[in-house]
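Contents: one structure, followed by commentary.
Removed: one protein chain of the complex. Kept in place: all other protein chains.
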Amino acid sequence: MDNRSNWHRIAYAALIVIVVLTGMLVSNAYHLQLLTFIGINTLLALGLNMLMGYAGQISLGHAAFYGIGAYTTAILTVHYAISPWLALPAAILIAMAIAYIVGVPTLKLSGYYLGMGTLGFGMIVHILFREWSGVTGGASGFIGIPPLELGPVSFSSGRNYFYLVWAIVLLSLIICRRIIDSRLGRGLRSIHDGEKAARAVGVNTGKLKLQVFVLSAAFSALAGFLYAHLVYFISPGTFDFITSIRIVTMVVIGGMASIWGALLGASLLTLLPEWLHSFSEFEMVVYGLILMSVMIFLPQGLTRGLMDIYERSKRQPDR
Amino acid sequence: MSDRRDSRTGSRPLLELEAVSKSFGGVHAVRGVSFQLTPESITGLIGPNGAGKTTLFNLITGLFPANSGRMIYEGETTHKVCIHELVRRGISRTFQNVELFESMSVLENILVGQHSRTRCGMWGSIFRFPWVLREEQQARRNALALLEFVGLEDYAAQKSSDLPFGWQRLLELARALAARPKLLLLDEPAAGLNIVETTQLGELIKKIREQGVTILLVEHDMSLTMTVSDKIIVLDQGVKIAEGPPREVQRDEAVVKAYLGTTG
Partner (left out) sequence: MQEVLQYIFSGITSGAIYAVIAVGFSMLYNSTELINFAHGEFVMLGALSFVTLSGPFQLPLLPAFILSVAGVAVIGMLFERLAIRTVRTPNPIVLIIITVGASIFLKGVGMLIWGKDAHTMPPFSGHPPLDIAGAKLLAQSLWIVAILFITVAGLHLFYKKTLTGKAMEACAISQKAAWLTGIPSKFMVLLAFGLSTGMGAVAGVIISPITMSSYDMGTMLGLKGFCAAMLGGLGSLWGSVIGGLLLGILEALGVGLVSSGLKDATAFLLLLFILYVRPSGIIGSVEVERF
């Protein structure tokens, strides 16, 4: 137990060192933005991993909460000229409230039906972004979202924004770790291992599932907020079904039930399309093939899958 | 010894079933079953396969509601009360096919068992207030004490699925005790155990009762049921056909015909 938390402390420290060094060494604005995107995607994957990896509940509509976070801050800061720092809690609270309302009936479903319910919800929110043009700017999108500023510090520069996002990522990793290691986290994991037994030992599974659904919506909305103030322009296409699937993929490829898996999955899936640009028109074909192969050969995700392979290769020479 | 038992019969029953029935589709799994459980007693529930024992267990633990009849626990009805609420009120159980949380360690399984006795929530776990840390430490101490009680204290850090089967049963028992139950329901706790393990289990069950826990036991192993139980209830095809001390029940004609006769 103590060993494990020591290990996590070392990992946090390593992450801080890497982030600080990267921020100092990387000066290319495009690269910095890409690294910032990794941070934002990590938040998305982390939130969904709490729901999927730990509580065992799938969601195919998480892009909705991502979009709700982005659109809420866009509407509040542009239409109502509210400070982004006030829009942030508003964005998170609205996403949480919607998650609560949607979660009550939806989380009663399980398996494919839960997947379908969340998918339907995600599609409806996406269509709302697209069709409610008076408020959201419709299909052409929403422009003019202001940059973030905190007193004398402006986050309009790529480097400052990079630091801001990764500081939030680090904080979120610690928060998730603490939740998982607590009574609440054990309750969540018990649902994943066996809902019947979890209920029999006194875990209020319905309430816990709803809580973690709302929590993961909050992380997604936070990511949406950071996304909106990074690129100043949002459009419905960013928050569609494919994005929901991409978040699920980050969680699964990185490795479920692992906060570092979320970081790994988000990094890979953010960098993969960049690398695939060199395939130009073959991009989609290769992307699809990689997704399928990883799931066929390493269904546990890369973290667990590669560890298994390593252990097997270590054992091989003995025989 | 007999004095103690007499004083017990005078007290109010811990659990009281009145004409409880449950059917699935057209199948009557339990029909008009009534009985009472005296506090700090051990009751054996026996009957041939399909007699409705497990259904009765699921009714008492609130997995599904009864179609008719009443269940009174500590003077209050349990009709349509959530399972976690029943656990908080002191009804705990084990499963016929051991249902441990396999991805968790032995210790963590017991910690989950204390879910209803601890209260740290979202904010508590994020901010780790002093009371949360105290609660966590206390929970760990309790868990280790329970592991010691069932003899698994040396395996606290092991993954629960790595334990041999007999120990998994003990772990599940300890997990059920972690909820500090007043009423403990054991669903075939000796299934899959060898003779030595079964004898040890019998001792353990008696020790649990000495701590003031009332026990309802479903068991195929007659030697265990007959030695530990104060009272035996016999079900056949959803109906209670006999109730009494082990020796009387063994002589009961209806029981011999319905149960001992068919299996022997």
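Chains here go by letter, A and B, matching the order in which they are written, and residues are numbered from 1 within each.
Convention: contacts are C-beta pairs under 8 Å (C-beta built on N, C-alpha and C of every residue); 3 or more make two chains touch, one makes a residue touch a chain.
What you see is a predicted model, and the numbers here were worked out from it, not measured in a lab.
Undergrad: What are the shown chains in contact with the chain that isn't displayed?
TA: Hidden chain, whole complex, touched shown chains: A.
Undergrad: Which listed residue (A:11, A:26, A:123 or A:210) would be found touching the missing chain in the intact complex?
TA: A:123
Undergrad: Mind listing the chain A residues that contact the chain we can't see here?
TA: 52, 58, 60, 105-106, 108-113, 115-117, 119-121, 123-124, 127-128, 131-132, 195, 241-242, 245, 248-249, 252, 281-292, 295-296, 299-300
The working rule: only the chains that are shown with their structure count from here on.
Undergrad: Cα centroid separation between chain A and chain B, in whole Å?
TA: Chain centroid spacing, chain A to chain B, equals 42 Å.
Undergrad: Over in the complex, which chain A residues touch chain B? Could you list them?
TA: Those residues of chain A that touch chain B are 1, 175, 178-179, 181-187, 189-190, 192-194, 196-205, 211, 215, 257.
Undergrad: Would you pull the chain B residues touching chain A in the complex into a rising list?
TA: 61, 63, 82-84, 87-88, 92-93, 95, 99-104, 108, 111-116, 118-122, 124-126, 128, 132, 135-136, 139, 157, 175-176, 178-179
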